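Working notes, beginning with the structure itself.
With one protein chain withheld, the remaining protein chains of the complex are depicted in position.
To keep things simple, chains are lettered A, B and C as they appear, and every chain counts its residues starting from 1.
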Amino acid sequence: MEINGVEIEDTFAEAFGIQVSRLLITAATEKLAKVAAVEATGYGTSVIGCPAEAGIDAYVPPQETPDGRPGYVIMICNMDKKKLDHELLERVGMCILTAATTAVFDWMEKPDEKFKTGQKLKFFGDGYEKQLEIDGRTIHSIPLMSGDFLVEAELGIKSGVAGGNFFILAENQPAGLLAADAAVDAIKSVPGVITPFPGGIVASGSKVGSSKYKFLGASTNEKMCVTLKEGVEGCQIPENVEGVYEIVIDGVNETAVKAAMKAGIKAAITINGVIQISAGNFGGNLGAYKLNLQELF
Amino acid sequence: MEINGVEIEDTFAEAFGIQVSRLLITAATEKLAKVAAVEATGYGTSVIGCPAEAGIDAYVPPQETPDGRPGYVIMICNMDKKKLDHELLERVGMCILTAATTAVFDWMEKPDEKFKTGQKLKFFGDGYEKQLEIDGRTIHSIPLMSGDFLVEAELGIKSGVAGGNFFILAENQPAGLLAADAAVDAIKSVPGVITPFPGGIVASGSKVGSSKYKFLGASTNEKMCVTLKEGVEGCQIPENVEGVYEIVIDGVNETAVKAAMKAGIKAAITINGVIQISAGNFGGNLGAYKLNLQELF
Amino acid sequence: MEINGVEIEDTFAEAFGIQVSRLLITAATEKLAKVAAVEATGYGTSVIGCPAEAGIDAYVPPQETPDGRPGYVIMICNMDKKKLDHELLERVGMCILTAATTAVFDWMEKPDEKFKTGQKLKFFGDGYEKQLEIDGRTIHSIPLMSGDFLVEAELGIKSGVAGGNFFILAENQPAGLLAADAAVDAIKSVPGVITPFPGGIVASGSKVGSSKYKFLGASTNEKMCVTLKEGVEGCQIPENVEGVYEIVIDGVNETAVKAAMKAGIKAAITINGVIQISAGNFGGNLGAYKLNLQELF
Partner (left out) sequence: MEINGVEIEDTFAEAFGIQVSRLLITAATEKLAKVAAVEATGYGTSVIGCPAEAGIDAYVPPQETPDGRPGYVIMICNMDKKKLDHELLERVGMCILTAATTAVFDWMEKPDEKFKTGQKLKFFGDGYEKQLEIDGRTIHSIPLMSGDFLVEAELGIKSGVAGGNFFILAENQPAGLLAADAAVDAIKSVPGVITPFPGGIVASGSKVGSSKYKFLGASTNEKMCVTLKEGVEGCQIPENVEGVYEIVIDGVNETAVKAAMKAGIKAAITINGVIQISAGNFGGNLGAYKLNLQELF
């Protein structure tokens, strides 16, 4: 299948179940909300080595937030519910409560269950905390040096989808990179998803395990490495490709992840020098979701 | 003592020993280097609840880096060497190796010892990795989908100083915040330090333990909370103060932390509405360093 | 009238007619579109001394643009149609055509008339230009060193409203500034308006003419200057106010300007230290529009 002169390979992205939280950080200004959102979602590319997968989902203008201030929706994810509970507590407590002028609201539609993040954080108030109601939400108000921090008592989580992905194969590294940037820009307008890697882009697609070092859980995907085109058996890179980037997507459900993949691919193929779109899978045996590229269109 | 009409209280910041690493991330452009630096230093405000304290120290122009590309120096810190070793491995491996076009070089002067971060990461290459020398440095080159990731074999660490700090007491929250912003801007030009909190600013100064909830390790510093001025015994906030922010500084040594405190305070007191500069301590019994505010000037 | 403890003065903003153009700049990425938008709208605060009033209205995601790429809508305004025609030609030709990967589309709904900006710019192609149709729009494609620049043949203009405004009176300069920032953030979500001053904020409200220097068309509004509270007759600043900022709004029509004023004021009064909202007028004799503050609510 070809769109815009770019081949969409007949393959699928293999994705996995993950527990997802989605919360809104508001602040006095858009910049202050972003500062907190960036700190809270850092060190959150992949649960292979990070304590969570995390990212910014969307900006919400002051006209649409519970406290009439601008805000960012973030998502924090982990396969394990206990770990997610811990990450929510620490990331909200250490990276948002500590940030200037912020407040936190639950922003997950139809959650499977709720974590008592705000209810636990309130103890930081040492007895001076208070309970409020805003917009029908139960809120804890915790006095800080700089004023009061408001946090919703409970934050919803639900079973979502991790590891939606596609590969951008391009004439060279800069073309792959610009296409990846364009893809990330387009995905930003799809609600309910994040691209957790740095700047939304993965430079280092991996395979499960390692051929040589048995102690490794993951190692480089040598068949897709542009500098190993010669000398690696089974190389999967077309001859004219010298740059390959991957976009990884986590979302609240399969529909959102597919919408993000479609928007991202459509944007990537507007870029000069992009040759092929592919995707990463493990033969279909590991993940619960098989997201076929061609069926997106 | 008064400078610029602002009272510098006769008190001291109590600071602690911490293990510090300092590395340079280079990339094809300044923006790409920053993307990696931000991801790698996120979720790193305080070891009270984060796995590390981390931040950006300085920008290094391409003219002054080992590979002639622009870069950012970051610092990653932890009291515990084993934990720091782990954090270096994961933050470099998950947040910099995965980022587009990056390379990593040791940037610590006179280290106490060296961690084999690069030497461990090279295994990701699954046998296709190579060893190079750049500028007299031993470098591992790891093939990725998008090209080769270069990382120095060993990263230096040393015993540094955490928790250098000062408080900005202002007429209201916005004045405290603008002064805090100005302070962070000034501190950015002091080499060898970071301000690990979101945007460099702490909204939530804390005390050790809790009066009411015995299970807590830290709780709000109620004597400095602007919304508790009435009804808290021993309130330490002057009557005309309605906004208090704290700046926390980690550095490679006491000299750097003091220089940062001085630069930050000098900048804060240029701002309209700032009334007093104070600092946080625990009576001097907990930390190894007592950094007297008035002696800075 | 009081909202959120802040007095909304019983006064009005006096606004003027102006000719408005509104165009969409798309590019390969959001950042590249913004680079062009910022260059094209610079040096455009007020026609008192700038060749145009200009600013960014809104971001448009790739899903909603004619060429499927991200874009920014900008507005360029002048009282004089001939001058506006010239500004459009030069700002598009010198600041957008010259910028990497951009294209320009008309984005004005129900224009009064159309300027042949694209039709004139096409001559830069020196005979190599081509005419296309995209989405029913007539487009000129001009070959450049880096590829082809697409620009719509005609750009719509209409009679709009300039000088919608309100004043933020605050306890001190930082409080006024943070409130102004919050106001600008809120106004960004109102379609069809710009805040043409630097960062959307005016530090220097003026009066028509000058008492002392007869050759001046405008001079400082001494009755509103915080450092002249003593010694100026008729000072209009309450005693407890030490910081005053103004927000100026240009829009496609009165409805849009009023919506922006309302959104901005609502945001400003969320900020700690704001005391009063007022507005600038000239007694109602100069401008075609009297926008009453209290009637907004």
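The definition used in the following text is that a residue touches a chain if its C-beta (ideal position, glycine included) is under 8 Å from a C-beta of that chain, and two chains touch if they have at least 3 such contacts.
What you are looking at is a predicted structure, and each value in this text was computed from that prediction instead of being measured.
Note that the absent chain touches A, B, C when the full complex is taken as a whole.
When the omitted chain is restored, the residue from A:D67, A:E171 or A:E254 that touches it is A:E171. Screening C:N4, C:S204 or C:N240 against the full complex identifies C:S204 as the residue touching the chain left out. Only one of B:R22, B:R69 or B:K258 touches the chain withheld from this view, namely B:R69. Residue-level contact of chain B with the missing chain is found at 28-31, 61-63, 67-70, 147, 178, 181-182, 185-186, 188-189, 263, 266-267, 270-272.
Hidden from this view is one chain, which touches chain A at 170-175, 177-179, 242-243, 271-273.
Residue-level contact of chain C with the missing chain is found at 28, 32, 35-36, 38-46, 48-51, 89-91, 93-102, 123-128, 142-149, 167, 173-174, 176-177, 180, 197-199, 201-206, 210-213, 215-216, 218-222, 224-228, 232, 243-246.
Throughout what follows, only the chains that are shown with their structure count from here on.
Superposing chain A on chain B by their CA atoms means rotating through 180 degrees, a value rounded to the nearest 5. The distance from the centre of chain B to the centre of chain C, each centre being the mean of the chain's C-alpha atoms, comes to 39 Å.
Our note on geometry: chain A versus chain B, Cα centroid distance of 25 Å, whole angstroms. Inter-chain centre distance (chain A to chain C, centres taken as mean C-alpha positions): 35 Å.
For chain B, the set of residues that touch two or more other chains comprises 173-174, 177, 243.
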